[in-house]
Structures are given as structure tokens and as C-alpha cells.
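For reference, the structure I am asking about is given below.
With one protein chain held back, the other chains of the complex are shown just where they sit.
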Amino acid sequence: MPQPDTARLLITCEDRPGIVAAVAGVLADHGANIVSLDQHSTDAAGGRFFQRTVFHLPGFAEARPALERSIATVAERFGMEWSLHDTAVRKRVAIFVSKYDHCLMDLLWRTRRGELDIEVTMVVSNHGDLAADVRPFGVPFVHIPRENGDKALMEQRQLERVQGNVDLVVLARYMQILSDDFLSRVGAPVINIHHSFLPAFIGANPHARAKERGVKLIGATAHYATADLDEGPIIEQDVARVTHSHSTAELQSRGADVERLVLARAVQWHCEDRVIVHGRSTVIL
Amino acid sequence: MPQPDTARLLITCEDRPGIVAAVAGVLADHGANIVSLDQHSTDAAGGRFFQRTVFHLPGFAEARPALERSIATVAERFGMEWSLHDTAVRKRVAIFVSKYDHCLMDLLWRTRRGELDIEVTMVVSNHGDLAADVRPFGVPFVHIPRENGDKALMEQRQLERVQGNVDLVVLARYMQILSDDFLSRVGAPVINIHHSFLPAFIGANPHARAKERGVKLIGATAHYATADLDEGPIIEQDVARVTHSHSTAELQSRGADVERLVLARAVQWHCEDRVIVHGRSTVIL
Amino acid sequence: MPQPDTARLLITCEDRPGIVAAVAGVLADHGANIVSLDQHSTDAAGGRFFQRTVFHLPGFAEARPALERSIATVAERFGMEWSLHDTAVRKRVAIFVSKYDHCLMDLLWRTRRGELDIEVTMVVSNHGDLAADVRPFGVPFVHIPRENGDKALMEQRQLERVQGNVDLVVLARYMQILSDDFLSRVGAPVINIHHSFLPAFIGANPHARAKERGVKLIGATAHYATADLDEGPIIEQDVARVTHSHSTAELQSRGADVERLVLARAVQWHCEDRVIVHGRSTVIL
Partner (left out) sequence: MPQPDTARLLITCEDRPGIVAAVAGVLADHGANIVSLDQHSTDAAGGRFFQRTVFHLPGFAEARPALERSIATVAERFGMEWSLHDTAVRKRVAIFVSKYDHCLMDLLWRTRRGELDIEVTMVVSNHGDLAADVRPFGVPFVHIPRENGDKALMEQRQLERVQGNVDLVVLARYMQILSDDFLSRVGAPVINIHHSFLPAFIGANPHARAKERGVKLIGATAHYATADLDEGPIIEQDVARVTHSHSTAELQSRGADVERLVLARAVQWHCEDRVIVHGRSTVIL
């Protein structure tokens, strides 16, 4: 997946005529060839503009500073937020887990296969149970228990490991609620995976309550974690079909299958710089 | 789909050894051949027992009274609830609508094609808008407006048409909330279709709020209407995939596609006597 | 869906640096605002370039000739094929049918609801069976039978109706194989819908043969008709789940549900100018 001399440019600003031309002009002036360009405006007039551009530029590393100066000039003119990503630089990811292994194993395994172009720099857990499962993958397993129930201390120790060292935190069925303080200090986006139902069953034992109601589909939602934990911008969702003959345990097992697929897709899209947050929503380009 | 001399027997009771043998024995004694038998117990021991049996019995109409007496004897022994349905007798269905046509048209059209083996005896609406669409199908369109906002009067007039004349009421995007009084007096099960999301967006303008949150799937739930309107036992659910590029109107259009498929399946299963309500859940056999 | 003063520009050419900038520059020079731009290159270097651009240009009708001249100049420089479509001009569609009604009714009904922004100018059939179903939609039903088995004559009469009068022909379960001669003379793209299985069951009675093999999914493929009828570029596909308990007739009914959804999506995408044919494949932008 990583291509030499290839980069991704994300921009967002208020929509107005001439944005695409200006950005494409800068890239052409620097000799870049646009490999793919996805653009979205929330309205034909007066909306918000989003663009993801993948381009190929021989000698990108050397050309980058000059290119960035040119982009900055255009960006100032249009009031753009922008970011530039070298596809050769893998995103460093910390995976947070508790006791459930299904999402963790799927991410490690897809990374080893080369399906996920990321670098898993550590697995952080409040329990030691999954250490042996992580070992064959050669990824450090960092056990930070919640000693004496002290969550603030646990989060402080997590932050010491994570701050400045990772580009993304993935909550792979991490069963502790992150504090607002943690989220404001972590310095990297946080992706969470959550079971989901139609309609929702909020609170404890949702699978048991879904079973009681006779649901026919169970699902999962991957989203960015925000202060309001399960209400952040949605990245991906999917469902699996169930019947009355599935026990609550089987609902959980089917749900686990969906969770790992949905989380893997969300992490992949984030790490391919496809996801732009727009208020409480996302644009996937 | 309707087979001559074929009937369906539904039973439910506390589970204990010997139920299947006793029921199958009665059918064999009367010369019936079991075409299909689906059985479900909620637990291996001490659970609830559900069974749907389709059988072929030459001369069923004549044999029915004697067969029913034999079933009643077995039913008494096991404390069964049971019902017997002649597949040659189509269920009479009233469809309630307001202004949305997609679910109505789909039900009428599937009935005309022979996919739904029902008799639509009337379409009841609080608006006159859909009368012309119903006419080509030869089904009476009964316009009962909510005059002066008087819902009790409207429901009274609906009940006069429906009570004793239908085996099922289908709310095909009927936009009035039925009163508890209506539900207790209608004398037939009522199936409703409802948009659904992961997670749920309860209240007004759910599509707009789902759009705000960036949902990737929109769905529909068909369920039996109970006093708590959107909380009745679920019969069927499904979803369709959407993206950030879909407008709120397009979410509604995609949702309409799912609604009509889900409602058609729910009506079909109900009318094939496949659905047994168990508390707030359903067993689909 | 149709927006005033909004148009779509489709282009394809050999990929090289500067295409996006050149096209966006022309649009910006004429005062157009790009509403959406989707671009695809088959390879980072040396591939084929495809782009669909939707733009808003106040006074488009008046501005069109000058804009077209500017586009032509750029197109010549890059060796582009291009087409420009006014969204206010609905595509004129002829629907060809035989005796199956499901795809036809779905297209007519979606058009009436405003979901499909097309003008169905005629329904052409080799049988008279569906005339009554078409009447309520106010669309001319043209019955052109295959008299004395003379297919060439039938096609000649079809061509007289269709040539120059439609922008698209949709084969909505039209059960005659179009001759190469018809396809070369019709002067409009032709979309066909075909049942599909994993794996394929080629030849007669595919549903019966799929049943024999115990297939668990049945599907449909919408594609452009080419001289090799079922081998044209694929526009859309989907599947539905089936089990051993479905009869061959029920497989056909389930298949019909998939066919109408897949065909409707293919027609919609084509008429929104989203589909570019590339050799035997398609790019959906």
C-alpha cells in the first residue's frame, strides 16, 4: 500500500469557486501528478468544502518544504485547514485493551499480513490476561493496572507512555471510560468500537436486552472518542443477522465478529487519511 | 403458495418430554403427513416450547373437526396454547396509510403478483392523497379523516370498518399514534414499520439527526404494535448503507427502500403463521 | 435532484500531471463553483484518468457555448474525451419488457415518486400483457410483437420508435436477445439486468440448477448490453440470501427483488452521469 514519493493532502474550508483549481495548480506547478482526488461540499452554495488529494511527486521528501510553503499561501487565501501526509511514514498506533481479545488480535494479524499499513508500537492494558497472545507479534505489552481503583493514576501512567509517541489510540474493547482530562491531553485521535443495535439498548447488558426484544440484527459502530464517550463522530458501522435461536452468548459472539471488522475498517480509513471530522459527523473520502 | 388440503398448527407451552411425540402422534393417527416442522425451546430444561407444523391431510376440511378434538385433548394434557390454520384461507388484511405510498404500493403490488398470499380487503387513510394509486388494484379506499382533530371519533369509525372484518392490520407508514383503546378493541394483530438506526435517534427528525452524526447505515424495524408504540415484539429488521454524500432526503429515500422490504417480509411471515409472540420477543418458525 | 444552473462534466484521457488543474482552472475562469469532483486513475503513473465534476454556474444555459469552447481547447491539449450534461435536462428513457413486470413497475414507480430523475418516454414490449399496468403512469405502451417469428422486422419497428428519441434503453427483463445490428444502430446506451449466482449457472433454468446445487445466495447484475449479451461492463450487482427451504419459484421471487433494486440503482447512476465505461469495465464516480 505505501507508494514511494506519494503523499496525501487533506483540506477543508468554506466553499467558494476556485478552490480545486488553486490547489491543483499548486500541485501541477511543483510537478506532482494527482493519483486520486475526492471532494465533497455540504451544499452547492455556501457549504463546507472537503478534499483529499493523493499525488505522486518524484523526490517528494526533498520537494516537501517548498511545496508546503506554496500550499500555505493558497491556504491562507481560502482560510483552509490542511495537513500533508507522506504515505511512506506509517502511523504509530497504541492499542488499548482489557480482557476481550477479538479486536486486538484482528488488528495485530492484519498488520502482520500487511493489510493494515500501520506500526503498532504498544498494546496497553489494565489487565495482564492478553500478554501471551500479544507476544508472538513482537509488540510491547504494557500492563498498567488500576491500582486501588485509582483511575487518575492509571491514566497518568498511560499518558506517560502514549503522549508524543503515537499518532493514534485505538480502544479495542477497552472497558474503562476515558476521562475528559485524558482525552484532552493524549495528543492523538482516539477511535472506539461499540456494539450497536436497531433500536439502541442503552446501559448495562444490552445483548440480554436485545435478546428479550427479539432483535434480528446486531451491529457495531466505530467512532472517534469524545468527552461524550459513545456520541463521537461515526467512522463505520455494520451489522450481522441473528435469530431467536441465538442465545445471549451467541449474540455476543456474532457481535464480536462485526466489531472486529468494523474497527479494522475504521482504523484503516483513518490511517489512510480518509476521514475528516466535520462537527459531530465525518466525511470519508 | 396455498396448497390444497394443507394446514399449519402452532403450539406453545411449558417445555417437557414427549410434546413432539404426542402432537406428531395425533397427526399420524389422522393420516396427516408432516411437510415441515420447526421447533424451538428457550432452554434445554425448564424453558418454553414453540412449534410450527405444516401438514398435508387429504380431505382436510372434512377431517378438521375430529382432528381439532384430538388436538384439544393433547393440548389440555400439556397446557398448550394452539391454533390451526387452513392454508387455503387467505388472511384478510386492512392497510392503514397516511401520505407516504412506498410501503402501501409494495404490499399491493406483491399481492397482485401472488408473492403475498393475502386478501387486502381495504386501505384506510386519514388523508385522501393515495386514493388514485389504490384504484387500479381494485381495493376499497376508505378515507376517514381526523375531523376537527378528533382522534377518538376517527378511531371509532376505523373500528367500525375493521372489527370482525380483518385478520390483520398493517400500519404502512400510518402517521397517527393508535390509542391503547384502539389496540385493545381492534380484535386483530397490528404490524407497524418504523425507521431504525444504530444507535437510535429517538424523537423528531431522526434522519436529520442521523445525518448530523454521520451514520453509515439506516434501517427499518417491523414489529407488533403494542400500547408502547415502538417497543412491541420485533418481527424483522434490515439496513442499507449510506455515506456522507447522501442528503437527509436521500437518507429518507434509502430508508423507504428498506422499510418496504422489511414490512413485506414481516407481513408475509405473519400471514404464513411463522411468528409466535413470546413476551416482548418473537420466535420466527 | 435536478438543481438549476448545475451541470456535470465527464472526462477521460491518458493520465499525466496537470489535468485536474487545467479543468478546474477553466471552470474557475468561467465563474463556476465545483460542487463535487470525483477522480480516478487506474495507476499512479501511466494509467487512464477519469473525472466527474459537478459544478454550479449561474446562467449556465447562456454561458454554455463559451464554456464548451474553453473545455474543447483544454481537451485537445490533453487528448480528452469529454461530455457535458445539464442536470435540468432529464434523460429520455425507453423501457423494453416482455412479460415480467417487477423491474418495469419499480422503474415507473420510482420515477413517479421523483426518486429517479428521468423521463420515461415509452414502454416497448413484444407482448401486450403489461399494457394495463403501465396505463396509470401515463406512459405510452408500444406493443411490437414478433410477427411470424420475424425478429429483424420487430427490431426494425423498435428502431423506428427509439432512434433519436431516447437517451437510454433499459431492458427490464426483456426476454429477446438484441441483435448486434440493433445494438450498433440504436444510438443510445442499453442497460440490461441479469440474474447472477456464485458460481454462475450458465444456460437454461439457472434457478433450478442453482437449487440443485444448494446455493445460499442469489444475485443480479446490471450491465451495459454489448454484442456479447451478458458480458458487457458491469454497473451494479447485489445478492439476497436463500436456504434449502426455498423452492425454485421462491428463488425466482427473491431474485426478482434483487433484480429490481439493482436495475434501479444502475439506471439512476447512469442518468446521473456517474458511470464511465473503460474497456470491459466501469468506473462509477
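Per-chain numbering from 1; labels A, B and C assigned in written order.
One rule holds for everything that comes next: contacts are C-beta pairs under 8 Å (C-beta built on N, C-alpha and C of every residue); 3 or more make two chains touch, one makes a residue touch a chain.
Predicted, not measured: the structure shown is a model, and the values here were computed from it.
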item: Hidden partner chain, touching residue among B:Thr6, B:Thr221 or B:Ser253; value: B:Thr6
item: Options C:Arg8, C:Arg52 or C:Lys211, residue touching the unrepresented chain; value: C:Lys211
item: On chain A, residues whose C-beta touches the chain left out of the figure; value: 36, 101-102, 105, 109, 113, 115, 132-133, 135-136, 245, 253, 257, 261
item: Those residues of chain B which, in the complete complex, touch the missing chain; value: 3, 6, 15-22, 24-25, 27-28, 31-41, 44-45, 51, 56
item: Hidden partner interface residues of chain C, rising order; value: 40, 196-200, 202, 211-217, 219, 221, 230-231, 233-239, 243-245, 278-284
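Everything below uses one rule, namely that only the chains that are shown with their structure count from here on.
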item: Chain centre separation in whole Å, for chain B relative to chain A (CA means); value: 41
item: Residues of chain B touching at least two other chains; value: 245
